[in-house]
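The complex is shown incomplete by one protein chain, all other protein chains being positioned as in the whole.
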Amino acid sequence: DLPFSIICGPCQLESLDHARMLAERIAEACAATGTGFIFKGSYDKANRSSLQGKRGLGADKGLEILSKIKDEFGVPVITDVHEPSHCAMAAEFVDILQIPAFLCRQTDLLLAAGETGLAINVKKGQFLAPWDMQNVAAKVASTGNERIMLCERGTSFGYNTLVSDFRGLPTMAETGYPVVFDATHSVQQPGGNGTSTGGDRRMVPPLARAAVAVGVAALFIETHEDPDNAPSDGPNMVRIEDLQPLLAKLRAIDTIQKG
Amino acid sequence: DLPFSIICGPCQLESLDHARMLAERIAEACAATGTGFIFKGSYDKANRSSLQGKRGLGADKGLEILSKIKDEFGVPVITDVHEPSHCAMAAEFVDILQIPAFLCRQTDLLLAAGETGLAINVKKGQFLAPWDMQNVAAKVASTGNERIMLCERGTSFGYNTLVSDFRGLPTMAETGYPVVFDATHSVQQPGGNGTSTGGDRRMVPPLARAAVAVGVAALFIETHEDPDNAPSDGPNMVRIEDLQPLLAKLRAIDTIQKG
Amino acid sequence: DLPFSIICGPCQLESLDHARMLAERIAEACAATGTGFIFKGSYDKANRSSLQGKRGLGADKGLEILSKIKDEFGVPVITDVHEPSHCAMAAEFVDILQIPAFLCRQTDLLLAAGETGLAINVKKGQFLAPWDMQNVAAKVASTGNERIMLCERGTSFGYNTLVSDFRGLPTMAETGYPVVFDATHSVQQPGGNGTSTGGDRRMVPPLARAAVAVGVAALFIETHEDPDNAPSDGPNMVRIEDLQPLLAKLRAIDTIQKG
Partner (left out) sequence: DLPFSIICGPCQLESLDHARMLAERIAEACAATGTGFIFKGSYDKANRSSLQGKRGLGADKGLEILSKIKDEFGVPVITDVHEPSHCAMAAEFVDILQIPAFLCRQTDLLLAAGETGLAINVKKGQFLAPWDMQNVAAKVASTGNERIMLCERGTSFGYNTLVSDFRGLPTMAETGYPVVFDATHSVQQPGGNGTSTGGDRRMVPPLARAAVAVGVAALFIETHEDPDNAPSDGPNMVRIEDLQPLLAKLRAIDTIQKG
């Protein structure tokens, strides 16, 4: 088993300075706790609840920022892609491509991502069972690229609510691919705020501890210095100052779980 | 209130002759029951459960078939689009564009569809509440195109199962846009057959009757002369010979409901 | 097929005069629309959301009222029972015993009810699948009493919400027992008001029409002259003056469905 890692960063990339500031503080928290660090940032939020939601910096600026963070901090970087034609472009700048949950059945996107040869983190659709991800992974693997990660991010449970079914983690692990738990989007309340998505960041630490106790390769957590004023997913992001103590506990649980 | 209509055809377009044969039989059933007829066919199944599922004829052949059906039968035709760049192309051949449920939050697709000026039938994501469709419709309407239809096609209910919440029909109707009930995909059991989607076509007639009794502008029903050997959605499609008696009952219920 | 019937009355019995007033108005609406009428009233609400909820008149007063309504109006009467020891007592006054949804798996209650020889209306638990009701019915039938009705009243769907899965009606009908749809409790929002159950009475007519279009033996509807001030289930009860036009539509749909 590899050392415990987090995929961490803001929801949206806001500026190079902002990304640098967060990357520095995340790197400190990871170093202090022996946690691996993969920097995450989105350059385009292509499926906001409403048109009023901010879309992001766009591919040019966003990918440049990710590339600089990668060089300056010496960490792998990940971003999400929404159309087949974006995969090759993004692949020139990042180490891992992420397939959004809503798009996890779009064959062309999975194939285009797989063909880049990068590692691919596929989020499980809110509408899919854990065992259905085998077919999703097979689409990527058909390109000859087996560097696949499967990511749980909550399942539809009534309206405007997701539930994290932790049985899904060992079930997805039966594919042989590493499993990631997204502790940020799992606490979303989709559409819960009328024209935006709500959530409850207080639930991130307990669900993160649960996931690590069940057993995961990595944890996906979004963080921000001022989540309540972040351009997206504010209700779900962890305050940057809360990250290190959370990681310390997660690391200790991970050691027991894998021990 | 407009006369009761159906959006009807095979799941996948198979050939011009096949489309013609079905269109002819559907047109007969509609004429005999005073039902409006919009012909539906897909040229690309972009999100099959697994790679083994057949994709379809492709845009060139598929759109040509739709265009011929439109001319020969004098009926409006509808097809689904999966990427923003396809909207303008498809719009040259069809009367209505359909947004697939998984893609109903993809802003660029909704905008590109809206900008064609065609009527747009947006399927409600299995992961969305009925009231969340207002934000979805607003994305299309932001293009100045208010020719929007909202379509219920089942909501995630546990794993590998959908449920039709008929409260969603009047809730979506509060937007002022016409509401369609998709009686075919609502009875899907997504992923229920391992590498393909299951379903139970025996439930199509009762759910179709329920929807019409609640009140809808149109019903979406896929049909086939041999559903068990159809390339997709076979378990859910109605046999073509069962269509006319079903329509007769639906038409009678519609008259009472709207009377 | 029998003539279409309703099981109708207030949620809680309030007084003899109140029961009489409602019974008279329901009887008029039924007579005007050719609908069969079974009077329903509860004498004890044994599972209110909170202690503050009113329990009811108690068995002595309640059963006496039911008995008088039965005699004065010449209609069958139904009430719900909560403990095995109450069945025989209640059976002296009423024609049909009802098993509450939460208690539909309690073997002793089902057996005691069955042993009275009365018709038994078993509500499907919010936590059960339609096909699970076969085992429930078999418990009653083991007493030699096959006068069983199975009643859909909503299924858990996330938190504080129920959904009506209309596929459940034909599925339960496969048992051979008549199926009832409870249009009142199906629109409950359990616990939705903090210390009481919420609901949305505007959804009663569309769901009632849906159920009749699917096909049911009877419909269960609670009614009140002033639902907003009723001691229980106010948010879900239909205003008594709205009953007759609703029944007229339902009757017409029933005729088509069974025709």
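Note that the chains take the letters A, B and C in the order they are written out, and that residue 1 is the start of every chain.
Heads up, the rule we're going with is that contacts are C-beta pairs under 8 Å (C-beta built on N, C-alpha and C of every residue); 3 or more make two chains touch, one makes a residue touch a chain.
A quick note: this is a predicted structure, and the numbers were derived from the prediction, not measured.
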Option from C:Lys40, C:Lys139, C:His185 or C:Arg201 whose C-beta touches the chain left out: C:Lys139
Residue of A:Ala27, A:Ala113, A:Val214 or A:Ile240 touching the missing chain in the full complex: A:Val214
Residues in chain C touching the chain absent from view: 46-51, 55, 82-84, 102-103, 105-108, 125-132, 135, 138-139, 142, 155-156, 159-160, 190-191, 195
Touch list for chain A against the chain that is not drawn: 155, 157, 163-167, 169-170, 187, 200, 202-203, 206-207, 209-215, 249, 252-253, 256-257
Chain B, residues in touch with the chain not shown (by the definition above): 157-159, 161
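The rule is short, and it goes like this: only the chains that are shown with their structure count from here on.
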Middle chain, criterion being Cα centroid separation: B
Distance from the mean Cα position of chain B to that of chain A, given in whole angstrom: 33
Inter-centroid spacing, chain C versus chain B (mean Cα positions, whole Å): 36
Per-residue multi-chain contacts in chain B, two or more chains: 155
